[in-house]
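Missing here: one protein chain of the complex. Every other protein chain is in place.
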Amino acid sequence: MNIRTFRIGGVHPEENKLTHEAVTQVAALPKQAIFPLGQHIGAPAKPVVQKGDKVKVGTMIAEAGGFVSAPIFSSVSGTVFKIDTAIDATGYRKPVIIINVEGDEWEESIDRSDKLETVEAHPELTPEEIINRVKNAGVVGMGGACFPTFIKLTPPPTAKAECVIINAVECEPYITADFRLMMEKADEILIGLELLMKAAKVTTGYIGIETNKMPAIELLTEKCAKKFNGSAYTVEVVPLKQRYPQGGEKQLVDAVIRRQVPAPPAIPVNVGAIVQNVGTAYAVYEAVMKNKPLFERYTTVTGKKIKTPGNFLVRMGTPMKDLIDACGGMPEGDNKLLAGGPMMGKALTSIEVPICKGTNSVTVISDDEARRKEPQPCIRCAKCVGACPMGLEPYLLAKISEIQNWERAEQEEIVSCIECGSCQFTCPAHRPLLDNIRQGKSTVMGIIRSRAAAKK
Amino acid sequence: MDFILIAVIVLGAIGLIAAVVLFAASKKFAVYEDPRIAQVGEVLPGANCGGCGFPGCSGMADALVKGADAGSLDGLFCPVGGAETMGKVADLLGMAIANSEPMVAVVRCNGTCENRPRIAEYAGLRTCAAMHACGAGETACGFGCLGCGDCEAACQFDAIKVNPETGIPEVDEDKCTSCGACVKACPRHIIELRKKGPKGRRVFVSCVNKDKGAVSMKACKVSCIGCGKCEKECPFGAITVEGNCSYIDFNKCRLCRKCVTVCPTKAIRDVNFPTPPPAPKPKEAPAKAEAPKPVEKKPSHGAFLDTDSSISIK
Partner (left out) sequence: MGKLIVSLSPHAHGTDTVERNMYGVIIALMPALLVSFYFFGLGSVVVTATSVAACVFFEWAISKYILKQERNTIMDGSAILTGLLLAFNLPSNLPIWIILIGALFAIGVAKMTFGGLGNNLFNPALVGRAALLVAFPAQMTTWPKVGQLGSYLDAETGATPLSIMKWAIKEGDASVLDQLPSSLDLLIGNHPDGAGAMGEICALALLIGLAYMLWKKIITWHIPVSIIGTVFVFAGLLHLANPAYADPISVILTGGLMLGAIFMATDYVTSPMTPKGQIIYGVAIGFLTVVIRNWGAYPEGMSFAILIMNAFTPLINNYVKPKRFGEVPANK
């Protein structure tokens, strides 16, 4: 097996895949489901229900708020309690729709059977039809970025797609949701991949998986061979070296097809690759073949001090508190509650934050690991330069951002930073490098945007 | 002896040639600069703070001279030097200057450690900008002051300092030059430049929280709940309530302080008044026990049903 990886930088955090073997459980329905209207990149969705309306599982409760946007569907049946504000994963109060759960009645249009629907059996599925169904089902990137999938499947006229790469890398520590999804729904994922390839009008597909998930690699290789050998499609399962951030879009494209995406505003499709998370592929299958919009997902609930960590198939809108209680409750003492993994996850101020489209994990970090150590002066060891997967110089970018020299920051390509955190992870002096770089990056992007707007 | 003579002659000749060359160069390559710019520059304070909006005092001097040639000095004001300096500049340039009110920076948040309990611990880079990007902060109010001192760091006149006991910055009125650096530095736009007011007296709403009343009260005891009592009370139409938060227009405010009296959460503050605000009318007493105290249930907009007609119209 030839193990590929990306060429620049990277670090190797402790894996802590505590829930590797835990078979996915179906999470209990909550009493009240909370749906933030801003669960994706782009304009927030606009509510189409009011207080008192009755909804079923799969009813649209908010429509897309613009072109770059996605609709939101109810994951529960019951009555709309109110349209209010609540704390979501951004840490701020944002508009949400709150639904009191009554029973579990689904929309009749959803096909709830387990029958595997193949693409051959549905010749009516043209690329345009597939993209349309994906758009109407509200499918967004399930790896955490939540970019509307239908837009990714229609590249701009300057770029031509050559292949679809499925991101099943899961390089963050603790998270195993994608792994369990692959072990339990492999056939559906492959059909989802086929749909994606058809919609993007390509015949080459790759599935990138890290070598710490050997059972998934073997299973998918076997099934791929059976399904795609002799067909019009060429699909390769690519084992990848365990290295963070292997799952970053650009790093994945570099590892799989050895092409490096140039600096922003270039995106992977500019070098011919469309990258989709494996959870998105599954959601595409369900949306297109089962007429099931996006309202539930695989999520890992984990942490060293969590009593019974596990993987769950959870309805979106379930407050995290319910899942944590199902795993034994929050540990004693001070903790950090993260939506996502420890490298890029978001720390939350409340355990009532609901599970959203991009919540692939609920991680609880306890005690000493939850606090940062006191920073020391930079010793110029250059380990951050060696760790940066984008070939940047974090010590320099952090210093420039601190002294607010925005011109120099732009010159040093601060906008290429993918905010993976490898630099801060490595720094022996515990310096808050990424905190400063993030500041600089958002300011410089604002300057670039206003410059572009002024030109028009 | 000969050496000395030769040395003196040679060096003298070199000096003479150098002097001639320098003189010619200074004439040929001279750049004409309006002498008034240097004169105006002398009068300006020389702090180079940028509060006027120009790069340093020399930039301001340049703009003033250009303005004088164009016929008007409107829009040009040095906040550090104030009206006095502007008067001197105007005399120098032979112009008249419009009188401008002195301004001061006002911190519109009273969410001290006592009023606004902490619900989380922040363990990252201690700047307001970083904390703002992380989330609401350490309290339940996502609009209030974060207390890390980005404003203090931005001030070049030592005029604003975070009080370690309350966690809120305090402005030293005498030192504040209303240059606006702290206003730009605050990521939540809590600080505003307002009129200093006669004898330094001013009234302002000490809250920018846009959450609904019940929510903001849970987060902070003295938050504005957007009940609108102040808006109805104000005889001069200076108050507007927008997005669950009240705002006093400092150009219309006459400092009568009726709003301070009526506010149920004490979110409106009066500064530098020698006497307390007018006491609430006795008729309000049975409805609310004592002087205004926080509203427990959803505030009603029935203020006009209150039987207090004597203070509604001036």
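Brief remarks on what is shown
Chains: A and B, in written order; residue numbering restarts at 1 for each.
We adopt the following convention: a contact is a pair of C-beta atoms (placed from the backbone, for glycine too) under 8 Å apart; a residue touches a chain by one contact, two chains touch by 3 or more.
Only a predicted model underlies this, so the values are computations on that prediction, with no experimental measurement involved.
From the options B:44, B:106 or B:130, the residue with contact to the unseen chain in the full assembly is B:130. When the full complex is taken into account, the listed residue touching the unshown chain is B:122, out of B:54, B:122, B:157 or B:273.
If you put the hidden chain back, the residue from A:60, A:168, A:252 or A:337 that touches it is A:337.
The omitted chain makes contact with chain A at the following residues, 7-8, 11, 13-14, 91, 173, 250, 254, 257-263, 266, 271, 330, 332-338, 340, 342-351, 365, 369-374, 376-383, 385-386, 388-393, 395-396, 413, 416, 419, 421, 424-430, 434-435, 438. Interface residues of chain B facing the missing partner chain: 119-125, 130, 133-135, 138.
The definition used in the following text is that only the chains that are shown with their structure count from here on.
If you check the complex, the residues on chain B that touch chain A are 119-121, 123-125, 127, 129-130, 133-136, 140, 142, 211-212, 215.
The residues of chain A lying in touch with chain B in their complex are 84-85, 87, 90-93, 334, 346-350, 370-372, 432, 435-436, 438-439, 442.
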